[in-house]
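Missing here is one protein chain; the remaining ones are kept as they sit in the complex.
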Amino acid sequence: MKDTKIVIKKQIKLKDPVLVVGLPGIGSVGKLVAEHLKREFKAEKIAVMYSPHFPHQVVMLKNGGVRLVGNRFYLIRKKGAKNDIVLLTGETQAVTTEGQYEVNGAIVDFFKNKLGGKFIYTLGGYNLGRNVTDKPRVFGNVSGKDVMRRFKNGNIVFGKSRGMIWGSAGLIIAFARFQGISGICLMGETSFLDVDASAAKSVLMVLAKNLGLEINTENLDKIIERTAQAIKDLENQAKLGMPGEPGSSDQRPSYIR
Amino acid sequence: MKDTKIVIKKQIKLKDPVLVVGLPGIGSVGKLVAEHLKREFKAEKIAVMYSPHFPHQVVMLKNGGVRLVGNRFYLIRKKGAKNDIVLLTGETQAVTTEGQYEVNGAIVDFFKNKLGGKFIYTLGGYNLGRNVTDKPRVFGNVSGKDVMRRFKNGNIVFGKSRGMIWGSAGLIIAFARFQGISGICLMGETSFLDVDASAAKSVLMVLAKNLGLEINTENLDKIIERTAQAIKDLENQAKLGMPGEPGSSDQRPSYIR
Amino acid sequence: MKDTKIVIKKQIKLKDPVLVVGLPGIGSVGKLVAEHLKREFKAEKIAVMYSPHFPHQVVMLKNGGVRLVGNRFYLIRKKGAKNDIVLLTGETQAVTTEGQYEVNGAIVDFFKNKLGGKFIYTLGGYNLGRNVTDKPRVFGNVSGKDVMRRFKNGNIVFGKSRGMIWGSAGLIIAFARFQGISGICLMGETSFLDVDASAAKSVLMVLAKNLGLEINTENLDKIIERTAQAIKDLENQAKLGMPGEPGSSDQRPSYIR
Partner (left out) sequence: MKDTKIVIKKQIKLKDPVLVVGLPGIGSVGKLVAEHLKREFKAEKIAVMYSPHFPHQVVMLKNGGVRLVGNRFYLIRKKGAKNDIVLLTGETQAVTTEGQYEVNGAIVDFFKNKLGGKFIYTLGGYNLGRNVTDKPRVFGNVSGKDVMRRFKNGNIVFGKSRGMIWGSAGLIIAFARFQGISGICLMGETSFLDVDASAAKSVLMVLAKNLGLEINTENLDKIIERTAQAIKDLENQAKLGMPGEPGSSDQRPSYIR
């Protein structure tokens, strides 16, 4: 395999789709939100992405099979909704800087040209370097001013986040802009947790409201905590016994640090 | 050299070959089993694989020569057997993630399209993060359900291994599936040994039974232990005095960790 | 994105332009000088450079937007001056050695063939491994002897700097020479500071004199110190909370060490 490729699993005509990207990253915030949405809305897998820039791993499945490391596109379709929602989540991001440019370029290209989409949400964590005591805030960075206006009254803090966004959460917004489509990066305030359920909940509530999704809030904390635990378990298993595991200091992909 | 290449040394018409891949990796389990089979059955070299993604090394040979680091395909042919056995073993795996995708893709492609094969065994170790006290178990992960059924009563533990398989042992099974051929990854339960003769023996017994190979069990432990020692010696020599040796912390290929 | 690209933002006919390159590097000297010139002379952005060899980051902007990491070309045009001045500065340099060769080759090619330029200044720091007690000296290395003659009486120390120049400051001069154009690398004497305002001031004075630019010396120290502080803040924010931040030991690009 020499190039990133996206394999369509189910050909569906989409209704003005928006893309939601929740990949591994700081505090696992993006992945946590995406996994929650996937489960709660029984999202259907429509495409799979592989890349030689992803780690050279396969996932051992419960059913005894294997799955090449990659990310997957899922469809959430709500009757009467204006937009279909396409969810991108999975195990990994590209390992090298060149790989990140290729993979994230391929995501934007696929969403725009194959799925006909026009708006992208990317999800992540934002670490202020101190413990978060109150309800975590949600910071936003956008592809353009028109987007900010649209999200003005949505409990999103604009213009206060500083520094760099690494990996898919940032590059996808930048590439979207280059391609003439719009996007917003939503980041939950987090501190030094590997898997931050609380930050994820904040992002989830903001996102759901904007997507017009009703989240079942009964037992929500417990459910998110359980997903967080599952991700932690997976990470621990990944570290166990497997050579070159991502937990080793010089192998850890740079979007996890 | 810009691409991975496989040079055929001896053109032989093979009889429905199966491929057995035993490369360096966790506990050296795969390599240990492959080396044992190679010696016991006086396997014949039929092809050699080189790659610019392998370490930039040559092996110093006992006869005073050198050999570019690479892997080799050997043939084990047993009279009357249904399948010829092709063994892939050698010193190394690709160093980068992109290299792993290229090299393992090339292996599956060669086996399927040049050798006309349809089934692949990959061998490795599986570290549970604790000492192995009893006879090491053999865990299996497969390309598909049909394969699991076939190996049902073969002392292989299915569906209990978790996390990631790094490198050839995993990628080859995943790529085989993409190419429409089948495979199984057999992993010997191991702990933190660099060269685990005991785990190798467990895998060897399971593999031999499935391949219809009769292993001479007399002195088997001693023989395997001797092979293990030879591998250890080679590794120590590799570390000695040679610049950029694989033992240095930031050079160690990721499939060895 | 697979290749480095330079996007022209404003098509302007330039008058025998000289290029001044001040990118992140030792003591942030080059960047500090370039930022100062950009502000003092209200330089106008004329082109932007992106590359898959730059870190996989976007900058979070004060206005709530994002900007893909990259470098920018600015124009400083002084009435009656013989040469237009093109300033190249930005957040980053290429991460890998192959990337450095590609990016710096692209810079020289763009300046020569698109802008029609013939002379290049690169700016950097030179660390002698001891504290600098007096006014920092400015060391120079040139593309050829004719250049040295031209700068003879300009308070530049020639032939005393030893060792290697890493990254853009050096490669651009070497590539310029290959392309038949001339250049000088000016390096401010520095010690172990991350951001050395004092070394930057020395380089600024030498450069300004040669470019025929009048620097407003009133409050100059204070202004440079403020710019230095702004760069430090940016770096600290970059380290904060963002995954894979450049401050982590194995991520720090090699031109910063």
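Each chain carries a letter (A, B and C) given by its place in the written order, and its residues are counted from 1.
Just so we're on the same page, contacts are C-beta pairs under 8 Å (C-beta built on N, C-alpha and C of every residue); 3 or more make two chains touch, one makes a residue touch a chain.
All figures in this text were calculated on a predicted structure; none of them were measured in a lab.
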| item | value |
| --- | --- |
| Chains in view that touch the one left out, judged over the entire complex | B, C |
| Option from B:Arg67, B:Lys118 or B:Lys232 whose C-beta touches the chain left out | B:Arg67 |
| Hidden-chain contact residue, picked from the options C:Val142, C:Leu186, C:Leu204 or C:Ala228 | C:Val142 |
| Absent chain, residues of subunit B that touch it | 1-2, 52-69, 95-96, 99, 234, 237-246, 248, 250-251 |
| Subunit C, residues in touch with the chain not shown (by the definition above) | 25-26, 94, 97-98, 100-102, 104-105, 125-129, 140-145, 148, 158-159, 161-167, 170-171, 173-175, 177-178, 185, 190, 249-250, 253-257 |
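As a working rule, only the chains that are shown with their structure count from here on.
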| item | value |
| --- | --- |
| Centre-to-centre distance between subunit C and subunit B (centres being mean Cα positions), rounded to whole Å | 51 |
| Of all residues in subunit A, the ones touching two or more other chains | 250 |
